[in-house]
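A quick write-up on the structure given underneath.
Note that one protein chain is taken out, while the other chains of the complex remain in position.
Going by the order they are written in, the chains are A, B and C; count residues from 1 in each one.
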Amino acid sequence: MTTISKREFLRLLGLGASALGMQSAFGSFAFAQETGLPAWAALPAGAEPKTGGKLVYGQTYPNWAVGTSDNGKHPYYWVDLLTRSIWNCLVWVDHDFNLQGELAESWQADETLKVWDFKLREGVLFHNGKEMTSADVVASINAHIAQKGSGFINAWFESIEATGKYAVRFNLNAAYAEWPYALAEYRLAIVPAAGDDVILTDGIGTGPFKLVEVDNRRGFKAIRNENYWLKGRPFIDEVEGYVVNSQTAINGFRSGQFNAVFNIDPTTAGQYESAAGIVDKATGGDQFLISMPKNLDMAWNDPRIRLALSLSIDRNAINQIVYNDPGTWIGNDTHMSGINPEFLPREVAYDIDKAKALLAEAGHPNGIDLPPVVFSPSFPEMPRVMAIVAESVKKAGINIEIREMPTDGFSAYVTEVNKPYGRPAVGPVGPRNPATNMSRMAVNQSEEAGWTGEKADAYRALYATTIAEPDETKRLSMYQELQRIAQSDTPAIILGGRRNMLAHSAGVVNLKSHFQNWGSRFDDVWIQS
Amino acid sequence: MPQILAMTVRRLVMSFFILSITALIVFLGTEVLPGDALTATIPTEELQFYSADQLAEMRSELGLDRPIPVRFLEVWARLMTFDFGTTIVKHEPVGPRIFHPMINSAILAGVALVVMLALVISLGTLASLKPGGRLDTTISATTLFTYSMPDFVVSNLFVIVFAVWLGLAPAVILAPTNAPKLTILAASILPVLALCVHGVAYQYRLLRAGMVEALNSDYVERARLAGLPTWRISLVHALPSALIPMLNGTASFVAGLLSGSVVVEAVFKYPGAGGELLRALSQREIPTIQAIAFLAALAVVVANLLADLAILALDPRVRTRSQNG
Amino acid sequence: MADIPVSTPLRRSLGWLRSRRLRRALSEPATLMGLILVVAHLLLALLAPLLAPYDTSALVGAPLQHPSWEFLMGTDQIGRDYFSRIIAGGRIALMVSFLGIAIAVVSGTVLGIIAGYIGGRTDEIIMRIVDAMMAIPDLILIAILILALGTGPGALIPVVAVVYTWGVVRVIRAKTISLSTLDFVRSAELRGETRLAVMVREILPNLIGLLGVELAVRVSSAVLRISALSFLGLGISQPTPDWGLMVQEAMGVIFTDPWFLLLPAIMLSSLIIGVNFMVDGLSRAFGITTAELG
Partner (left out) sequence: MKTPHVDVRNLKLVYKTGPQTELAAIDEVSFSIGKGETLGIVGESGCGKSSLARAFLGYTRPGARIAGGALVVGGVDVFALTGEALRRYRGGRAAMVPQNPLSALTPHRTIGQHMVELIRIHNAAGNISPTQKALDLLAAMELPDPSAIFARYPHQLSGGQRQRVVIAAALVAEPELIVLDEPTTALDKTVETQVLDLVSRLQKRTNTTLIYVSHDLNVVARMCDGVLVMQHGKVLEDGPTKEVFNAPKTEYARTLIAAIPKLRTGTRPEPVRLATAAPILSIRDLDFSYGGKRSRFIPRFFAAPPARQTLKDISLSIAAGSTLGVVGESGSGKSTLASLVAGLVGGNGGRIMFDGKPLSGLAGGRGRDLRRRVQLIFQDPASSLNPQHTVEQIIARPLQVFFGMTRAASRDRVVQLLDELDLDATLLTRSPRQLSGGQQQRVAIARAFACEPDLVLCDEVTSALDVTVQAQVLQQMKRLQREHNTAYLFISHDLPVVAEMSDQMLVLEAGEIRDYADTGTILTNPNSAYTKNLLAAFASATAHSTKRTFQNVS
């Protein structure tokens, strides 16, 4: 008799649900009955977790936002320090891109896809001992809306109301089939209800660790939350995280100060492995993007030139040289990531001759000088990616300077060169579900970069229809159609995509790199020996 | 003595003017910029949430729309009263934010200063016992060599050798910014040494030049001919005079030390004002930049004032002169 | 009856004396080594494009290769020829420093002579500005100015000039003051020479040696500062080859490929050490004291 693991069984169940076209409308709610833990929290077979120990990790992702605030206890400023050590959201996206209920046990939409009911997990205690109820969720979400916490929900959000002690209802202003995904955004943490000016500032959440000390912009210390709602978790007694640069991370790891480092520079993997470190790669990670402004009289207002630029970027070289990961997916010039099932690869992604032909067609047979773009590095390897891009496009006769600058330089460029609003937004974009991904060129005003014209209008119209479509299969093809529209006009160019990597010492077990920078969990990690 | 007091007061008044000019320079460098200070301050990720009207409103709220002289006077008044204003985006007071980093940096620079002076004076005196001797040549060559090593290279090598390979000290300073100052002190051993490697050379050259001059002087020759022991000649007769050129260079030296500590702090991740400054520069957090630059200048001016007083104590001729004039 | 000259070599002509001083200075191995290093660095900076086997930004091989005949110093993290980048790594910093310092030396000399010779209130005003400018640590001042002006060579040159002028003013002023007490200045004044003539004709020629030394010392210091800024991520940025930036990049592979750090560090150090040896020897030969250099 074939034994099917609980996990496998649930996956099959999920497939069944998606065959009905309703998978995303109904949250997963199955529990591993024996342990009282949700299925996604199950440990690998044969695991013998140990309790105790301390995880000290370094994180190379510099979150510039945190520097603008003194309040290190605010979850918004925790993308670098990995929010989920302290807080939980209603929903979590797991390592396989599945939605999992975190503080929400299940959810359901009405037929209009405008009213979403969420059932909350019962018996969840905040770090301060207070039980989490719908009042807290309502207060938290309202605070996020007021503080403009996530650009991905504001456009649709109408109101939230408590429909019971452990139930809340979202009312949207338009149909949104993938609303729960939007709520998985790391910022949308659930915190205890409090006054408008106090809420979100006390560092109290429902997460596996309780905040002991935050050194604003440098690091934090936290200890085990004995009342964590995932029973028997976490395994570790203490966790400390520090924001460091790539080199400091290596030094700290090799000197034994860190037993894990998140977001390592792929080139430095050898520095960890030569010190007995274990490198773990996620299926995906952030992509590097330039969205092309079209409001000024610039060469790339011509889609042929944008396409030529895209076609002349040797993305395989990036994968090979920077990530030592030849043959992996390459970006398709939309925000869609290779790990999205809806991802639609370009038919031809690298073709110098075609690029040259396009340039000639656009009136630049001898090549073209494009205006410089500037970026501020978020991931350590980013300057190298940019160097390869700038170098490889030369082969097609395109000269473009991609200059590294601190954040301010970027902004100065924006305000000086690209008045009034167009900006060559160069930066990393995190992988999200298609609804969120595709919204970035449609509703997110900072990233649409002034994409105008017939195709932009068609794209926006189709986007509204798509997220109102309840049938997932249909949505998938519509998402692909959206990608085709975007690709035909190339308003943005994806330079390359990284796979998040972390390194940990052999003593740290079950620490997994998540494709979303902020997605890593700490409640299922333990320290061996 | 009252004359010396009067002179001190005069120097204090002068320092006040110097700091005012410093404030002006900092203001010009930070606020009278090409581009808009406010929008530049808001990180890219945040900018999406503001409309043009909101930005205009914030600008007028911050007073960035007023004439430059008015704004300078305000900045001047703020800096002079150590009220460093609030950060542009979050309206959080700058003072408390940079208080601990400043103290930590002061500890680092202060300890480095003391260690360096002790090192320089003992090396300079030792070398002067036999000018041109093997010790003298060795020290001169070594300091010149270490001077040529960029501080960012030295710091990194220190981390690799002493922390990663030998494990004598932590490679990354994890002590929180507001840690007890003894913890900070303990954490500053390697950074201080790294600072010294580069910094000692400059001071040593000045001191040695002073020592050579003093040792070639008539009064040292007289002391030799009068049968005084060599160590006594070096310490009692030559050293105090030799310190004067070194003390005259205090301003550049302390300024250089603070420059170096920005680099060293970055390498060690020392919880000091250097890191705060780099962050502020990256984000164009102008009130913070102004505050740190101003406080650094204040430290230099104060150090210079102290050096002047030390010269006054060391050289009775200057004392008499200041009484007369 | 003729006077007895102080010593025989003084009978020779002026030019000969100068070269004799130079020769005496260069007879010291350290000075000679310094001069050779400096000249080598200057030649390298000037001729880098001719000497480099590859384009400094071209991706010519697999990343992180060890030295070979094809790639004399191996390749860097993205497969650019490291040798080509190393020899070009000082170009921008040196050029920016040299031009910036040249401006600083000229403007600093003008201000310094005026402050030192005219004295009085003019001196007071100039010196208080000098004090204020020098009170701000140079790295911070450079960073602030870069913020305002940017990091292109066109912006860095004035930044370097603005930051380094004041030290020159101080040194030149001190020397001018000591020169002004000499009687040849009195003599010129008694002849009724204008102040400008006294400054240009009488004082300036006596500053030439000091100015040369100032130029060299400050160029080396500016190169260090610029590379430190690159290291911190505030200065020169990719793909321009720069030693400070290279050191910063090399830190990521230090434990497996240490020469990536050593090569740019050695280049930077040898330039600084060369300048210092050269300046030490020459200033000894031309009687410029360390104290004068400030």
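The rule is simple: contacts are C-beta pairs under 8 Å (C-beta built on N, C-alpha and C of every residue); 3 or more make two chains touch, one makes a residue touch a chain.
Please read these numbers as outputs of a predicted model, since none were measured by experiment.
Here is the thing to keep in mind: the chain we left out touches B, C in the whole complex. Of the listed positions B:I4, B:L55, B:L119 or B:L228, the one in contact with the omitted chain in the full complex is B:L228.
Contact with the chain not shown here comes from a single listed residue; of C:A58, C:A155, C:I177 or C:L262, that residue is C:I177. The chain omitted from view is touched by exactly one of C:D76, C:D123, C:D242 or C:D280, namely C:D123.
Those residues of chain C that touch the chain absent from the view are 1-6, 10-14, 17, 27, 116, 119-120, 123, 177, 180-193, 202, 205-206, 208. Contact residues of chain B toward the unshown chain are 131-132, 216-229, 232, 236-237, 240-241, 314-317, 320-321, 324-325.
FYI, only the chains that are shown with their structure count from here on.
Taken as a contact graph, with one node per protein chain and an edge wherever two chains touch, the assembly is complete, since every chain touches every other chain.
The most central chain, judged by C-alpha centres against the centre of all protein C-alpha atoms, is B.
Chain centres here are Cα means. That of chain B falls 22 Å from that of chain C. If you average the CA atoms of chain A and of chain C, the two centres end up 48 Å from each other. For the pair chain A and chain B, the distance between C-alpha centroids works out to 42 Å. For chain C, residues touching at least two other chains, in rising order: 147, 234, 248, 251, 254-255.
Under the contact definition stated at the top, the residues of chain B that touch 2 or more other chains are 34, 156, 160, 164, 281, 284.
On chain C, the positions that touch chain A within their shared complex are 57-59, 62-64, 77-79, 147, 150-151, 233-234, 237-239, 248, 251-256. Within the complex formed with chain C, the residues of chain A that make contact are 246-247, 250, 254, 265, 267-268, 270-271, 274-275, 317, 321-322, 377, 380, 383-384, 386-388, 390-392, 403-406, 408-409. The touching residues of chain A, when paired with chain B in their complex, are 56, 58, 64-65, 67-71, 148, 151, 213, 215-219, 240, 242, 244, 247-248, 251-252, 254-258, 376, 406-408, 410-412, 414-416, 420, 425, 427, 444-447.
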